[in-house]
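Excluded from the complex is one protein chain; the other protein chains are retained at their positions.
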Amino acid sequence: MAGALHEITVAEAGRRFRAGSLSPVELTQAYLARIDALDHALDSFITLTPERALAEAREAEALFAKGVDKGPMQGIPYGLKDIYDTAGLLTTAHSRLLAEHIPSEDSTVQAKLRAGGGVLLGKQATWEFAIGGPSFDLPWPPARNPWDRTKSPLGSSSGAGAAIAAGFCAAATGSDTGGSIRMPAAACGIAGLKPTYGLVSRRGVQPNSYSFDHCGPMAWTVEDCALMLGVMAGHDPRDPGSLPLPAIDYAAALAAPVKGLRVGVVRHWYEDELDAAPGVIAAMDESIAVLRSLGCAVSEVRLPSLRAFTDSKMPLTAGEIFTLHEHDLRTRPRDFGRSARYRVMVGGLLRAEDYVQAMRARTELTAQVFAAMSEVDVLLTAGSAGPAPDLLPDEPPSYFGVAAPSLTSQFNLTGQPALALCNGFDAAGLPLGLQLAGRPGEDALVLRLGHAFERATAFRARRPVLAPLAQCTAAQ
Amino acid sequence: MHAPATAYATSTPAGSGDAALTDLGIVELGRMLRAGATSSLAITRACLDRIAAHDGTLASFITVTVDTALAQARRADAELAAGLDRGPFHGIPYALKDNVDTAGILSSSHSKIFADRIPPESAAVAQRLEQAGGVLIGKTATFEFAIGGPSWDLPWPPARNPWNRDYLPGGSSSGSGAAVGARFVPAAIGTDTGGSIRWPAAMCGITGLKPTYGRVSRRGVHPNTYSLDHCGPMTRSAADCAVMLSACAGHDPRDPGSIDEAVPDYAAALSGSVAGLRIGLVRHWYEEDATAEVVAAVDEAADVLRGLGAHVEIVTLDPLRDYVDAKTTISSVELFTVHERDLRTRPRDFSKRLRGRVLPGALIRGEDYVQAIRWRTELTSRMFAAFRRFDLFATAGWLAPADPADPDGVDFFQKRQLVTMPFSLTGLPALNLPCGFSAGGLPLSLQLAGRPFDEATVLRAGDAYQRATDWHLATPVLA
Partner (left out) sequence: MTATVPARPATREEIAVLARNAGLDLPADLFDELVAAYAGIEPMLMRLRRGRDRADEPAHVFDPRKFMPVED
């Protein structure tokens, strides 16, 4: 690997740590220097923890020196979306309401990453409470897209997507309620996995919508997501949504062949139901050819419309998120950003019947998807309908799924694993993405196919050029 | 031994002719069948005769399936004679609440809306009992759709209490409770959303088990509240409940609420001992609001358990009101969702009581529903934390004896707190069993609840109590 140090993957860094040719301290310093030089133009971090990072890096270095190996995250610098609780460290959810919130306990995922020897670089930008944005009326600005800083990295795991693409960290955690890992992954040209519902604990992570919330890994490559998932996953009785799924070595499972896998393309979602950019359809056609060349049996499948999924998902989200914020909305509504307030407050008007009817629709839709998956192993569709849009405030505020249905939230409804990864670039050089979705519990299979796709294509060799940003001022 | 109030108990000696067959439970009947001392056909005929003689005043059945019963009884006799033994439920007559689908047989849910409904497929629980060799005697009265009752404005009258026909049998499994209490059948299936197995069990002097949520499939059972609905056995003893539960429990992938958990041999768990069991007596749920007779009877039952070697200590859980509020909010919403189309288009085809309980669900907001579900998780976690110190909870089975049958009477929902609801909300296995009589000769009841999927311990304790007492043997006189 000839790239600069900040372009190193989790896998490669791990190999070099263990070979003694790279030190976690050296890598941490490289990231900190780069963040220091460039993040004023991208705003991907809310809180940086340089002293802590260096201390943790030295700890990891000492462990390697003693021959102690706590696994693939040991010595790896990573970022946490700022909705993950960190003991003694500001955790804002990117909201004025939590601008001084310092939790007393780590979220389960942070506890696992720390126990695995990871090096926390800091807390990353999101949308307010992972729902309202992009917003310019909050204490911190929204993150920007490293491929073009006038573009949005999408969200809500926007800081994670931007920081990984910018080479500010090797790995980051995201959360995904309707696409919040996969949308920024696609917009920033990285990989992001929404695991099976219940695979990764959400305890200590600011909830958005209980029945849709997933925590997951985001990294430059699918292989890195697999390495990270192995550390993040595991049953947690303190998360009522957590499931006792078997422990799997996700990274080792990448080696199995993909020949003969049956891939079902859900073309009508991006070609007929959304106004997909021509580049998206062309990239998807090329991706299908790549999968065929890998020996996959690709066929088309028809599933319920995106509109049907969105109609079920949005009322459920609205009902659940309102219960989290009702007290603040009733007593201090102006402390919310306008976008979050708009999206959350409306949940108060919902009748309970609406919620239950949406739950019944969810059962029906999920059953239809899983029935189709008796014929195919993996579903393939686009990761987004186009490249990253301009970074503009959500003004006048919008409600998700009104202008167009969501291309990602159907897999939050079903709870199945869904991986977004880069599958090309548009004429302006902005990344495009695809999504692979598997049966519940088959995260390893989805990762394996994504990894094979990355190996068979050259998209991982292309990086955003950030040098001009060094001169850029922080102002818009 | 605690003798029942003899004035109201005229138990006939076992084995003295067909009339006595109806006094026997599943376990004794099974023993006699295998000893060749009787036949399934004889038992079935005894049941049918008793129904014909007395159900005119009790109205416990909506449909009596005479031909099906006789055919199934003959088949059971032939199979047993040929050495094919389907287990302890083989040849045993039973009844199903009429919200349980039966292929080719009216399944009305006691509603005008379903007055002609003959489903093509039987409910999972009916299929399992048929496979276990049971003999279906008929379909029993309920509250309309297991919620709207007792109602006098429906095609069928409400069932009456076998201990005194001027009184009600509780509900919503009212016909199942009355039929087992009246010795029409040794066993019946009830459904329980907020207490609908346990309340009629308490009122009719029988033993009824609401199993763990997810233990018995509800496929083909008309929904009341999806997230709170349970099916379970209603019999005359804990030992009989154990047999019937083994026959009908088990995972069903076609019921989304069904949980894949192994089914033990419940009858084998009945050791007769409660020595060393730690029982938390939830006294604050009944001590103020129950009648003095209930308080005394439940306290006395706790003493019996102590005398048998259990450690009974008072435990404080959340107030009863909290469970009732959360449960009622969830139920109102889900009930409205089930019936919304008919309520919008033909509201007058429902009973007044059903409309009164279900229509307000339309006004509840989504937030209220989600808050009630969050509240449910909190109440459940707090109740279960007490399992660190206890193996079982004990409390009253109901806060009063049966109410008079008065069409203009106050709705029971308004009248008193439902002491069955905490275990509905938390999904725990809960058993109601007789523990005394009121001065007016109406049964009183004890409630025992255990850990999720630990029906075995609940039944063991209930059985041990019934080995030491004979409240459950008392038999009503049917005039």
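All chains are identified by letter, namely A and B, in their written order; residue positions are counted from 1 within each chain.
Here, a contact is a pair of C-beta atoms (placed from the backbone, for glycine too) under 8 Å apart; a residue touches a chain by one contact, two chains touch by 3 or more.
None of these values were measured; they are calculated from a predicted model.
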Seminar exercise, completed: Among B:Asn161, B:Thr193, B:Thr207 or B:Ser227, contact with the omitted chain is made only by B:Ser227
Exercise. Among A:Gly401, A:Gly424 or A:Gly441, which residue is in touch with the absent chain?
Worked result: A:Gly401
Problem set entry | Sole contact to the chain not displayed, among A:Leu350, A:Val369, A:Val446 or A:Leu466 | A:Leu350
Exercise. Mind pulling the chain B residues that touch the left-out chain?
Worked result: 212-214, 219-220, 222-223, 226-228, 256-257, 259, 261, 334, 337-341, 344, 363, 365, 367, 373, 376-377, 380-381, 384-385, 387-388, 426-428, 451-453
Seminar exercise, completed: Omitted-chain footprint on chain A covers residues 211, 237-238, 240, 310-312, 314-315, 318, 326, 329-330, 333-334, 338, 341-343, 345-346, 348-351, 353-354, 356-364, 366, 396-399, 401-402
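The definition used in the following text is that only the chains that are shown with their structure count from here on.
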Seminar exercise, completed: Taking each chain's centre as the mean of its CA atoms, chain A sits from chain B at a distance in Å of 49
Seminar exercise, completed: Touching chain A in the complex, chain B uses residues 256, 332-334, 336-337, 340, 361-371, 374, 377
Exercise. Inside the complex, what are the residues of chain A that reach chain B?
Worked result: 240, 315, 318-320, 322-323, 326, 347-357, 360, 363
